[in-house]
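Have a look at the structure below before the remarks.
One protein chain is absent from this view; the other protein chains keep their places.
By written order: A and B. Residues from 1 in each chain.
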Amino acid sequence: MAGPPRHATMQSISNGSTLQSGDRPQAQPSQQQLSQQSPGLRVPSNRKTIYDRHLNRSRNTELSRASFAFLFGEMVTYAQRRVTGIQDLEKRLNEQGYPLGLRLLDLLFYRSTSTSSSALSSSSTSSSPPNRPLRIITLLHLIHGPLWRLLFGRAADALEHSVSPDTPNEYMITDNDPMVNTYISAPRDMSMLNCAAYVAGIIEGVCDGCGFETKVSAHNQPTELWPSRTVFLVRFGDSVMEREKVLERAGIK
Amino acid sequence: MSSTKTTRIGEETRVDKVNAELVTLTYGTIVAQLCQDYDSNYQDVNKQLDKMGYNIGMRLIEDFLAKSGVGRCANFRETADMIAKVGFKIFLNVTPTVTNWTSDNTQFSLIFEDNPLADFVELPDDGRAQDELWFSNILCGVLRGSLEMVQMQIEAHFVSDVLRGDDTTEMRVSLVRYIEDEMPPEEE
Partner (left out) sequence: MPDNNRGVFSLIIINKAGGLIYQREFQSGLRQLSTNDYLVLAGTFHGVHAITRSITPKIPISQPAPSPATSSPSTTAPAPSSYSYPNPGVPVSGLDYLETDKFRLTCFQTLTGTKFLLFTDPLTGNVDTIIQKIYELYADFVMKNPFYQIEMPVRCEAFDRHLGAWLRGRT
């Protein structure tokens, strides 16, 4: 599902200590040792590298919402210049969100092991790390709750399963007022556009990172009270649905 | 305006907040996308980041003025103080040090102790990125765009970055000229 080109770049330019710090040796290597490890990278003498600073340092820290809005807006503007059509634009925003999902998943797991009170719903014995979700519903609860709280400071507003017998693989996560869309008004001729496709990409990254092949898209479902209400449609692939049946029979939760 | 008063404005301006990691990761995915789009031609990436920052700056200045309520600065030294203690404080929650003034008061440096945009970042180990990429270059554009909207033409560039292995992260800012179009004529 995630072809290499999709996040190849993100792995090299890493906001990516998330991928490594968890299993890094505890011994602090000297600068020389560090440079031996990665001969190409220079590090400051005061050792302000990602390996010297705690990964939880930024936990619960906040930044200006305006800064996010300006960066996100510029991401949209930049993407818009390189695409034709709304679907293309949403696809690009989705792709930009995807690597965040992979990283945030690791971050969620890492933090749930490093603190006593696990925010995750997974069952964990005192010493073993929390299991990654095996079943769809566990995964979706992880997204609806902990992921949403990490990103937006609150849980999502609803989680539903498709009622249609034709689409048992479809689930809906609803956000009444997506933070990423707060300041955005799409022009009339693009009324179908939903820039929360970026968040859909994040969800897709989380699912993929857990081994759930998924397509996620963001759809406008405004109500009078919630004009920017958005439904994230999560569609699991056939392989996931088949595995789900096997796990069901095996009684694994 | 006194320096302490400027500090107070920076601290007291109400700022709506969001999770810092979302901001950091969003900036990271922007830079990563550019590196991909420009085939790791880092000079082009720097340029594009500066351009994006310029676009942001032209908009961000209105938010800065509307939320902080500050008026026009009397001189460039005051402007520098305002950028560091109010601008960076409300938008990135850091206060870079203003230093290294030239004697004619037209150039200064901003030294960043912390840079949320670069949190958890390691540049690609490809033998070039640490020599060519200015990861936070968008900030130069933001300053250029914002100040142009309040009638100051400036030039800004990074001269060092801890991501490159330097001991400090330093941006150099130079006043090119005041844009007087909007001003009433000085003399008859």
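In this text, a residue touches a chain if its C-beta (ideal position, glycine included) is under 8 Å from a C-beta of that chain, and two chains touch if they have at least 3 such contacts.
Quick caveat, the model's predicted, so the values are computed rather than measured.
Chemist: Based on the whole complex, identify which of A:50, A:63, A:76 or A:102 touches the chain you can't see.
Modeler: Going through A:50, A:63, A:76 or A:102 one by one, A:76 is the residue touching the chain not shown.
Chemist: Just name the one of B:9, B:58, B:94 or B:111 that touches the chain not displayed here.
Modeler: Of these options, the touching residue for the absent chain is B:58.
Chemist: Since one chain isn't shown, list which residues of chain A touch it in the complete complex.
Modeler: 66, 69-70, 72-74, 76-77, 80, 182-188, 190, 195, 227-228
Chemist: Touching the absent chain: which residues on chain B qualify?
Modeler: 58-63, 65-67, 69, 71-76, 104-106, 149-151, 175, 177-178, 182-187
One rule holds for everything that comes next: only the chains that are shown with their structure count from here on.
Chemist: Can you compute the centre-to-centre distance for chain A and chain B, using the mean CA position of each chain? Integer Å is fine.
Modeler: 28
Chemist: Which part of chain B faces chain A closely enough to touch in the complex?
Modeler: On the chain B side, the touching residues are 15-33, 35-37, 52, 55-56, 59-60, 63, 67, 90-93, 116, 119-127, 129-130, 162, 164-167.
Chemist: State the interface residues of chain A toward chain B in the complex, per the touch definition above.
Modeler: Interface residues on chain A, with respect to chain B: 8-10, 12-18, 38, 40-46, 48-50, 55, 57-59, 61-68, 70-75, 77-78, 82, 96-97, 99-100, 103-104, 107, 150-153, 179.
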